[in-house]
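All protein chains but one are shown at their positions in the complex.
Labels A and B are assigned to the chains in the order they are written; within every chain, residues are numbered from 1.
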Amino acid sequence: MEQQKKHPPVCADFPHMIHGGDYNPEQWRDTPEIWQEDMRLMKLAGCNEMSVGIFAWAVLEPEEGKFDFSFLDAAMDNVYQAGGRVILATPSGARPHWLADKYPEVLRMNASRTRALFGARHNHCFTSPVYRAKTAGINRRLAERYQDHPALMAWHISNEYGGECHCPLCQQAFRDWLKEKYQGDLEQLNHAWWADFWSHRYTSWEQIESPSPIGEMAVHGHTLDWKRFVTAQTTDFMRNEIAAVKAVTPDIPVTTNLMGFFPGLDYWKMKDELDFISWDSYPDWHSPKQEWEMAAQIAMRHDLNRSLKQKPFFLMESTPSLVNWKLVNKLKRPGMHKLSSLQAVAHGSDSVQYFQWRKSRGSSEKLHGAVVDHCGHEHTRVFRDVAEVGALLQKLDGVVGTMPVSETALIYDWENRWAIDALQGLNENRRYEETCAKHYQPFWRRGISVDVLDRSQDISRYKLVVAPMLYMADAATIGRLVDYVKAGGTLVCTYLTGQVNENDLCWLGGFPGGKLKEVFGLWAEELDSLYPGEQNHAVTPSGESYPVQDYCELVHLEGAEALAVYRDDFYAGMPAVCVHSYGKGKAYYIACRDTGELTDTLYGKIADDLQLARALPNLPEGVTAHMRSGGGESYLFIENYNAHPTAVMLDGAYRNLETDEMLQGEIAIEAYGILVLQKS
Amino acid sequence: MEQQKKHPPVCADFPHMIHGGDYNPEQWRDTPEIWQEDMRLMKLAGCNEMSVGIFAWAVLEPEEGKFDFSFLDAAMDNVYQAGGRVILATPSGARPHWLADKYPEVLRMNASRTRALFGARHNHCFTSPVYRAKTAGINRRLAERYQDHPALMAWHISNEYGGECHCPLCQQAFRDWLKEKYQGDLEQLNHAWWADFWSHRYTSWEQIESPSPIGEMAVHGHTLDWKRFVTAQTTDFMRNEIAAVKAVTPDIPVTTNLMGFFPGLDYWKMKDELDFISWDSYPDWHSPKQEWEMAAQIAMRHDLNRSLKQKPFFLMESTPSLVNWKLVNKLKRPGMHKLSSLQAVAHGSDSVQYFQWRKSRGSSEKLHGAVVDHCGHEHTRVFRDVAEVGALLQKLDGVVGTMPVSETALIYDWENRWAIDALQGLNENRRYEETCAKHYQPFWRRGISVDVLDRSQDISRYKLVVAPMLYMADAATIGRLVDYVKAGGTLVCTYLTGQVNENDLCWLGGFPGGKLKEVFGLWAEELDSLYPGEQNHAVTPSGESYPVQDYCELVHLEGAEALAVYRDDFYAGMPAVCVHSYGKGKAYYIACRDTGELTDTLYGKIADDLQLARALPNLPEGVTAHMRSGGGESYLFIENYNAHPTAVMLDGAYRNLETDEMLQGEIAIEAYGILVLQKS
Partner (left out) sequence: MEQQKKHPPVCADFPHMIHGGDYNPEQWRDTPEIWQEDMRLMKLAGCNEMSVGIFAWAVLEPEEGKFDFSFLDAAMDNVYQAGGRVILATPSGARPHWLADKYPEVLRMNASRTRALFGARHNHCFTSPVYRAKTAGINRRLAERYQDHPALMAWHISNEYGGECHCPLCQQAFRDWLKEKYQGDLEQLNHAWWADFWSHRYTSWEQIESPSPIGEMAVHGHTLDWKRFVTAQTTDFMRNEIAAVKAVTPDIPVTTNLMGFFPGLDYWKMKDELDFISWDSYPDWHSPKQEWEMAAQIAMRHDLNRSLKQKPFFLMESTPSLVNWKLVNKLKRPGMHKLSSLQAVAHGSDSVQYFQWRKSRGSSEKLHGAVVDHCGHEHTRVFRDVAEVGALLQKLDGVVGTMPVSETALIYDWENRWAIDALQGLNENRRYEETCAKHYQPFWRRGISVDVLDRSQDISRYKLVVAPMLYMADAATIGRLVDYVKAGGTLVCTYLTGQVNENDLCWLGGFPGGKLKEVFGLWAEELDSLYPGEQNHAVTPSGESYPVQDYCELVHLEGAEALAVYRDDFYAGMPAVCVHSYGKGKAYYIACRDTGELTDTLYGKIADDLQLARALPNLPEGVTAHMRSGGGESYLFIENYNAHPTAVMLDGAYRNLETDEMLQGEIAIEAYGILVLQKS
C-alpha cells in the first residue's frame, strides 16, 4: 500500500486543499462595498476558492449577442488578489428570458407533452440545436475572455444536470438513438421490448414515443432504453458544452457537479467526459435515524465519486449550516461541520466547498445556509465553524492526491436500479439503494474501504465483490462474475439475482440466470413477499437466529451448503443463506432480506477470512476510520459520529495534523469529533 | 331441492369441467420447440382448454387489411390434438400501432379532454365508428376462419371491458343517449338534474358535456347518467363485437371476462348479451386480514356471477401462484391453490382457468404468476399444484351444470353504489361494498347460500332479502319491496335507506321514502357521523351490548318495535335496531353501522326463524360449506380456510370424489383443505 502513487492536484500551480464555494456577486452589483467585504471575509474564513457564474447568463448576455462581463471581470480579479482561485461555471443551468422568448424550443416539454413556460431552472431541452449553439457560444466567449486569467482554475460545466425533455426534437433523437442501437433493425427492437405483448409491435421507427402517463409506461425494455437515452443525450449535451471551452482552454480541467445516486442519470456513462469528479452532498444530520447510519450512507456516496475515476474528487457543494428544503431543517450540532466536511476528505475529496458563500436577499434560496449570513458579519457560529475547517485544511496540503485503497467492491448499478424501479412485483418496498447501503455498513463499521462500481467494471483486482439485488445481469456481467469466482474471488449476491438480461427480458432456464446457478450451486424457484411488520427468521445450525423481512426467496441447493435456513412458514428448513465453492473462489447467496444483523455477522466473518485491511482495528460503535496514502505517506482519519466523546485505541504512533501533537495508545475523540493523523 | 334441473355445459360436445387459461403462443413464434413443450405440459397439468388471441391483433393483422393467421392456426390445431378446446378471443383489448396512427379517433380521450398516445391497453374509444368497423372486421375474419375448427369452444369477447372516453364522438353519443332517455324534452333533464341549483340549466342539448375535473363534477343526476351511459355505450360496443362473430358462428357461445364488483360498469345491463358469464378473480390470500373474511368476500363475487344469469359461470382468470400488482404479492400456502380454485366450483363455476399459461419474457406482466415459469419445466411447486387441481377436476364431470340453491338474496346495486360514491355527506368512510360484505358474512359462516342481485330483480321467490345502505330506491323498487314484505317476505335494510329516487333526487316527505316508512314502521330524521375510533353501542332489552361505529341514524318508531337502542350520546335510548310486521311479512331496520357482531347475531336469529337451508349445520370458525345439485345429484363442498386442520361433523354419508373414500361422522379437513363430496 505504501507504494501507491500520489495523484496530481486539479490545478498544478495551486497544490492545496480547496476551500470555497458558490459565489454570486452578480446579485450585489449595486453594492460594491459588499464585494469588498466578501474578499475580507473570504480570507478570514480560510477560503481559497470561489465558484462563480453558475446562474449569471442573464447578466452576462442581457440582450442576444450583447455581452457585459464587468461583474465577472471584477470577481476574477478580486478573488485572485485575495489569494484564491476561481472555478468558473458555464451558465446553461438557467437561461435569459429573451432566449426562451425567441426560441421556445429551448424549453423542456414534460412527459404529458406540455411545453414549460419560462421559469425555475434545470429545465432546458438537451436536444435543441438552438440551445446547444447558444450554450456553446457563451461558453466559448467565457473561455476566450478568461483563458489567460491567473484565477481560472477549472470549469464547472452547467449545474446539477438532470431531468428529461419529451419535445418533438427529443422524440426524433430518441428514435435515431434506437435506430443506431438496434442497427436499423426494428425486429431487434421488437424482440428486446417483447413487443408482441399487448400488441405493441412497432412497424415503423416513427411510431416510437417516449414513455408517457398518457401513453406507454409498462413496457420495460422501452422504459429502460428511454432512461439510457436520457443519459446519452445529457452526456452529449455536456460534451457539446465541454468542447466549446476545451477548444480555447484545452488544459483547464472540467467537471460538473454530480448528485450521489441521483436516479435520473447513469454517471458511469458521463465520467469519461470529465477531467475530475465533483459532487454535491446534503446529509440529514441529527435526524431520528442513527447518526452513524447517515454517515455510512454519505460515505458510500463519497466512495462512488472516488471510484468513478479512481482518483480524488471534489466536494463541490455542501451546506455550511442547514438547507431550506428538507422536511425538518436542523442546525448542525457543534463539531458536525468539521466532521462532515473532513469526512469527504477522508474518502478522497481534495476540497470542501459550499453552497453558498452569501445568502441571496430574495427568492427561493434566501434562507438556505451560507458562510455569510444576512447579518453580514463574521461573528456567527457558522462563520467560526467554516473558519475552523479552513484553518485545518491549510495544514493538509500533503493529503492532496493521496487515495484510500479498497480490496472490496460493492456493485450499485444504475441500469439495475431502473429495472428494479420498473419491475412489477415488488411494489412499495423495493429499496435497492437502501439495500446496498445495508450491505455497505458492515465494512464502514470495521474501517474497511470499499469501492462502489457499476456492473460493467473490471472486478478482477478485488478480494471481495458484493452485489445486492443484481436483478439485471447481462451475459457479459454473468461472464465476469463467473470468471471472477473461478479465479479465486469471493462473491456475495442476494435474492433477486440474475433474473433479466440487459433488455429486461427474463433469463430462461431458471434463476439466477445462465451459469450463475452453477456459481452459487442453487436454483431460486419462487419469491415470497412479507407484509410490513411481518417477519421470518434465518437460523444457523448452531442456533443463532436473525430476523428476516420483506422478501424470502425459495431456493434449492444444487451443490451449495446452507449456512442458515428459514425458521417459519411453509418453507421452514429451506436455505436462507448459502455458500458454494466454485473454481478457486467462493460464492455466497443471501436468499432473504434481513434487518442488518445477519448481514453484519456474515460480512464480519468474510472480512476475517479474507483478512481485509482495516484503517484501524477494533472500532467502537459510531466510529469509523479511513486511510489515504500515496507518495510514501499515509493519513488516518478517525471519525466519531457519537454525540459523546469516545475512546479509540491507536495501532501505532501518529501526528495530529491539526495540533501537531503526537498520539498513541488510547485516545478520546470528542463528540462529533474527527482526527486527521499522519502515520509516523 | 332434489328436483332441480341440470344446466347443459357451455360446449355441448365437451361436457367436462374446464381447466386451462390465457395462452400467448404469438410471443414465442421464433421458438416452435416451446409450442411443442406447451402441449406436453398442458397434458401433464390436466388442462383441457386454452384461451387464445386476447392481445394478438398486431400479429394477426400486421398491416391494414393484410392478415397472418399462421400462429393461430397452429395453436388451434395443437390444442385440439392435445385433447383440448380453445376459447378464442376477439383482440379489441389492444390494437396495432398502424390503426392508432391512421385513425387517432380510436384512442381514448380522458376526462380532462386529453387524447391518449398509443400504448397500454383497454383504452379505445367505445364510440368511434372506425374502431367498431375494425373490430367487427377482425372478429368476422376470425369467425370465418375458425367456424368449423373442432377446437373452437366459445368466444372470449375482448378483455376486461372498462374505462371511459370523453372524446367529441362520445360527447355526441352521450347527448343522443340523453335525448332518447328524456324523450327529447330538455325540461325533463333539467328537472332530473335539478338544474336550477347553481344556475346549471341547459337550454340546448349541445351544451351537455361529460363530467370533468375542469368542468362539472358535482351535479349528481349528471354524474349518474354519465355512468349509465358508459355502461350503455360499452355494452353497445360489445354488442357490435358479438354481432360480428354471431353472424358467422351463431351457435358458438360468447362471454366476456367480468371483474367482480368493478365499479365502472353495471354488469346487470350487460349480462343479456352474453351466453354465459365468466370472471377474473384475484383474492388477497394470506393478508393481515382474517383468511375467512377474504374467502367470504370472494364467495360473494362468485355468487354475483352465478346470480347474473342464474346458471353456472366460468372462472376465466385466476393466478396459479401470485400476481405482480398488489402491495405485497404473497405465495399461496400449500393447499390454497386447490382450495381457492375449488371454491369457485363450489359456488357454481364450471371451470378453473388461469392468467396465465406461460410467463412472458418481457414487459409488465413477466413476473406475474403462471402455470409455466421462466425455468420452463414442470418441476415446480406451482405446476404440481395446478396438476393436482387438474386431476381432481377430471373427476367432477358430474358437477357440471348443477347449481347451489339460495333462499336468501342480498342486494348489491351498481347505480346505488354510484349514487353513494357521488353523494356529499359521508365522505371517507362510505364503504358500500364493504358493508354489503359484512351483511353477507353471517350467511357464509353458516353455510347458507346467497344470491347477489341488483335492486331491479325479482325477489318474490326468496325467504329473506337483505339490502344494506339502499340509498337509491326508485318508485318501482319501493313497490317491489313493499309487495315482497306484504306477501310474507322478510326484509332487512339499514341506515341510509330510500333517500333518493333514480335521478338522485331526494324523496320528499321523510326518509325512508314513500311507503317504506310504513313497511318499516318508522321515520329516520337525522344521520350522525362518528369519528374514526369513536363508538356508540346498541343495547338490547336483555342487556347485550354491541359496538357501533361510523353512522348512527336517529329514527322514530311509528309502529315498529325497538330490538336494541343506543346506549350513549344525546340519542341514548333511541332505537338502533327495529322490527315491524307488515302484511304477512317482517321488516327489520338496522339504524347504525355495527362492527359485525350485532349483524351476525341478528342474522343468526333470522336464519333460525326462517329455517334457511344450510349445506351443513354447525360449521366451526373458518369453515364453510356449499351444495350444488341438479339432475337428482348433490355435491357438498367443505372448505377450511384455517391454517390448521379442523374437525367437521358430517350430517350423513358422502363419497369423497377425489379419493373415492366413503365418509361420515366427524372428519378432519387439513389446513387450507377442501373436500368435494357426493351425497349418497
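Please note the rule applied: contacts are C-beta pairs under 8 Å (C-beta built on N, C-alpha and C of every residue); 3 or more make two chains touch, one makes a residue touch a chain.
As the structure is a prediction and not an experimental result, all values here were calculated from the model.
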{"item": "Residue touching the undisplayed chain, where the options are A:207, A:287 or A:601", "value": "A:287"}
{"item": "Candidate in contact with the missing chain, chosen from B:130, B:530 or B:671", "value": "B:530"}
{"item": "Residue among B:137, B:184 or B:215 touching the omitted chain", "value": "B:215"}
{"item": "Touch with the omitted chain, as defined above, among B:144, B:176, B:196 or B:458", "value": "B:196"}
{"item": "For chain B, residues in touch with the removed chain", "value": "112-113, 192-204, 207, 209, 212, 214-221, 423-428, 503-511, 523, 525-532, 534, 554, 569-570"}
{"item": "Hidden partner chain, residues of chain A it touches", "value": "24, 26-27, 29, 55-59, 62-63, 91, 93-98, 101, 110, 114-121, 287-288, 321-322, 324-331, 333-334, 359-368, 373-376, 380-382"}
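What we mean here is this: only the chains that are shown with their structure count from here on.
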{"item": "Where chain A and chain B are represented by their mean Cα positions, the distance between them in whole Å", "value": "50"}
